[in-house]
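Of the protein chains in this complex, one is absent; all others appear in place.
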Amino acid sequence: MEKELLRVENLTTSFCIDDQYYAAVDDLSFAVHENEIVAIVGESGCGKSALALSIMQLHDKKRTKSEGSIIYKGTNLLNEAESKLNKVRGRHISMIFQEPLTALNPLMTVGKQIEESLHYHTDLSKKQQKAKTLTLLEQVGIPYPKRTYKQYPHELSGGMRQRVMIAIAVACSPSLVIADEPTTALDVTIQAQILDLLKDIQQKTKMGIIFITHDLGVVAEIADQVIVMYAGQIVEKGSVKTILERPLHPYTKSLLHSIPTVKKEKNRLHVIQGMVPSIAKMNRSGCRFKERIPWISVQSHAQFPRLHEVEPGHFVRCTCYKQFHFPKEGGTAIR
Amino acid sequence: MTLLKVEDIKVYFPIRGGLFHTVVDHVRAVDGVSFELQKGETYGLVGESGSGKSTTGKAIVKLHQVTAGTITFQGKDLTYLSRGEMKPFRKDIQMIFQDPYSSLNPKKRVLDIIAEPIRNFERVSVTEERKIVQQYLERVGLNPDSIYKYPHEFSGGQRQRIGIARSLTLKPKLIIADEPVSALDVSVQAQVLNFLQDLQKEFQLTYLFVGHDLGVIRHMCDRIGVMYRGRLVEEGTSQDIYKNPQHIYTKRLMAAVPDLSPDARGQKIGLRKQVAEEYKQLYSTFFDENGRAYDLKPISATHKVALP
Amino acid sequence: MELNVNTEKHGQPIQITPSGRQLIWQQMKKDRLAMGSFILLVSILLFVYSAAFVMDAEEVARINLRALHQPPSLEHWLGTDYGGRDVFGQLIIGTRNSFTISFCITLLTALIGLTTGLVAGYFGGVTDHVVMRIIDFIISLPTTMFIIVLVTIIPEFTIWSFILVMTLFYWTGKARLIRSKVLAERELDYVQASQTLGTPHWKIMFFQIFPNVSSIIIVNFILNLAGNIGLESALTYLGFGLPESTPSLGTLISYARNPDVLEHKWWVWLPASVMILVMMLSINFVGQAIKRATDARQRR
Partner (left out) sequence: MWKFIVRRLLMMIPQLFILSVLVFMMAKAMPGDALGGREIDPRANPDVIEAQREKMGLNDPWHEQYIRWVSNVSKGDWGVSYTHKVQVTDVIEDRIWNTVNLALLTLIFTYLIAIPLGLISGRYSDSWIDKVITGYTYIGFATPMFIFAIIMLFVFGFSLDLFPTGGSVNPTVEEGTFAYVLSKINHMILPAFSTAIVSTTVIIQYLRNEVIDNKMKDFVRTAKAKGVPETNIYTHHVLRNSFLPIAAFLGYEITGLVGGAVIIETIFNYPGIGQLFLSSVHARDFSVVTAVVMMTGFATLLGTLLSDIILSIVDPRIRID
């Protein structure tokens, strides 16, 4: 096993809505190791982006509170002062965002935005910074680094912008990168390029990546470990092979059965009933998925609605998976 | 029977520039595209952003002015009809939009949204109208009592179904679905796709399905046209396209689609490298000197590829 | 299949959502300042209009040489001006005139601005280009000077010519605002949807797009109403506003152009100034509150 990089323990992040706090990330624990890509999957509203921002502590402090611990190199980041955090952000843990156009400052050249990272975390001279920036641009596969250095974000294509974002993220050789849906806004061919690039950089530098996505195909392409989130909680956790080939939790199974893939001919897709509950209206007791599988008896949830290990490294929430079956009319789809 | 025939249509948008804001060039959004839709089938137009797939769809319903070419619907040329002359055909050709949030007017009740086409074409009493609306609402699986609600009270998937109900009220023959599920989560997406399939059977609809997700396209379509830079580069049955892609662009597209089995991972990266290499080498044989794809040439009864 | 669908039908009670107007009203009630302003404004207007109705305008306008520049007294609550006319009476009639005329100007500019803004924004292209060039040009003119010159050269100057001259220059801001909103609205799919559903252009403009820009129009209307009271009285102050037969609040303030009146006879000009301030402030507070309420609603 590689060395542990980051350990999240009992993390709960709550947002203030109309003077009341509601947990968007609810008592979450997991770890990321060196040279490991952990994918966090779930539909919108499951709390995966809130988790990413919590680790970086980029939430608006007035409207959010986080409890539990986020342990990086022996210190709990939740207890650190802002100035200490600024030494960690961008240097040891950095982030890639979903929408590269808005995530880059429209009035600053690409070069300056990469150098900014170097400026705050290294002792390089101006000249060295520029040299390093040009190397970085080349490393992320930008064809004309010298020209791109002077360009503004709007002058680049979506794929190129995301490459720039990656260059910013890896500029100071961080040990952990959090990528929040980095390919969602991109076309499929560009997505493949970006995934290959990230994988390539990761293998060279042995860094850890927390990869947040809603796309199980992308998970299959890139992840080592997979965490499936539903309603702010982990519902299933395990290696990528386990989760995709031997899923247990009804939610994971349903998700896999609802995706149309290029391998399958026309067939019936499974439909998950109802909706992802909003954090303010969620029923927080017992199994949170039970409303969406009403044909499964209530008793099957009552037994043990907590996350537990069913085989080494494979964790599932609730015991309802034991009795789960797809409704007859719904999914004839078989993987 | 051929329902819709699109022949060599072009949609150019002017680029203005220079000192006097004159037209200096055109964006060739759609640059000579031809295809046919048979009654009852689902034809998929697939491509990446900027490929002109949506523009093609919108040109058929005249949301974009066609620069050249002809669009024939049931044997009648629609291309240069005025708004007034087009009106009777509006009943037959309807559209489903991509964004379920912006495609419904936030200030209108569900009743007014779904009844809008009825009010344009038919004279029915208020009670009659309400009955029709409720009937369609029920058909798309929404509570018929929700006619007085506003769009913001519904989720994305429900809104998309309201949009579908609206397009069904005129009993159209052809529906152009412009990325109808790309704004939705996977589980909701499955529901809408299942619906579209059921409705097709029930109302004998023909679909022109525009999309970028190759999984969705495969799931929905009988025949597929692959678009790239305003041109069709390959057309065929979904077997032809997915099992036997011939154009290098199609191959690159297929290689880029993520595979659900993690075991195939290493192999896929290798395949992508190989295809990228091939793409570079064969670029000049598949595209002319302007980077434009050639015209489609049949290589089998159903399969056409853009070759020189 | 049906099973999947039906679940959503149940357990959704039919709730009647409050309309936009009700929501704004609820927000307003919470805002004490805006509510106070609203009540104050309505009472001033009620008082002024009913008082002006029973008052004899000619009596107020009659020069009384025996009572020149008298300070406030029981007989003349706010004293008299240089012609011995009752300032209080003039204040009432002036307020009524100022408000009515400003309202007319605001209404006219709103109608013109709304129509041009809708047309330019909806059709875009050449139409929009031409309209915008005209608007840009009018906005970059020295408006005050043009109005003053027009007022002096128009033969037989009446209230109506004043309203028209003001409208000529002040429709542009509204047209520009509405046009930019319509331009953004037009990009939304519901407009395209209406087009594919066979809805005619004019119906799309007035029945689909208009309701979505109406809150902006209302807020802008209210703020402009306040602005126009200021503009009208400023021009009247300079002597180029309303004809002399129609005294306005600006007429009373214009007496302060005489340094002696300004320095020693505050009762002539101060009440009118305060009246304008109070009216403009309260109209603005109401407008800003509505603006905040509509913004908050859109955020949801």
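Letters are used for the chains, namely A, B and C, taken in the order the chains are written, and counting of residues starts over at 1 for each.
The rule we apply is simple: a residue touches a chain if its C-beta (ideal position, glycine included) is under 8 Å from a C-beta of that chain, and two chains touch if they have at least 3 such contacts.
Bear in mind that the values here come from a model prediction, so they are computed numbers and not experimental data.
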Full-complex contact with the absent chain, from A:Lys87, A:Lys126, A:Arg246 or A:His325: A:Lys87
Of C:Val130, C:Val149 or C:Ala184, the one touching the omitted chain in the full complex: C:Val149
Listed residues C:Leu107, C:Ile159, C:Ile218 or C:Leu262, member touching the removed chain: C:Leu262
Residue among A:Tyr72, A:Phe97, A:Phe211 or A:Tyr230 touching the omitted chain: A:Phe97
Which of A:His154, A:Lys206, A:Arg246 or A:Arg284 contacts the chain that the document leaves out: A:His154
Where the unshown chain meets subunit C, residue by residue: 136-137, 139-146, 148-150, 152-153, 226, 229-231, 233-234, 237-240, 253, 256-257, 259, 262-263, 266, 269, 273, 276-277, 280-281, 283-285, 288
Contact footprint on subunit A, counting only the chain that is left out: 56, 58, 82-83, 85-91, 94-95, 97, 99, 102-108, 116-117, 120-121, 152, 154, 165, 168
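What we mean here is this: only the chains that are shown with their structure count from here on.
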Chain centre separation in whole Å, for subunit C relative to subunit B (CA means): 47
Distance between chain centroids, defined by C-alpha means - subunit A, subunit B (Å): 31
Multi-chain contact residues (two or more partners), subunit C: 1, 4, 8
Residues of subunit B touching at least two other chains: 191, 194
Of all residues in subunit C, those that touch subunit B in their complex: 1, 4-6, 8-9, 12, 14-17, 20, 188-190, 192-200, 208, 211-212, 300
Residues of subunit B defined as touching subunit A within the complex: 48-49, 155, 157, 185-191, 193-194, 197, 212-216, 218-220, 238, 242, 252-265, 268-269, 272
Contacting residues of subunit B [partner subunit C, same complex]: 58, 61-63, 83, 87, 90-91, 93-95, 97-99, 102-108, 116-117, 120-121, 141-143, 145-146, 148-150, 152-153, 158, 163, 166, 170, 191, 194, 198
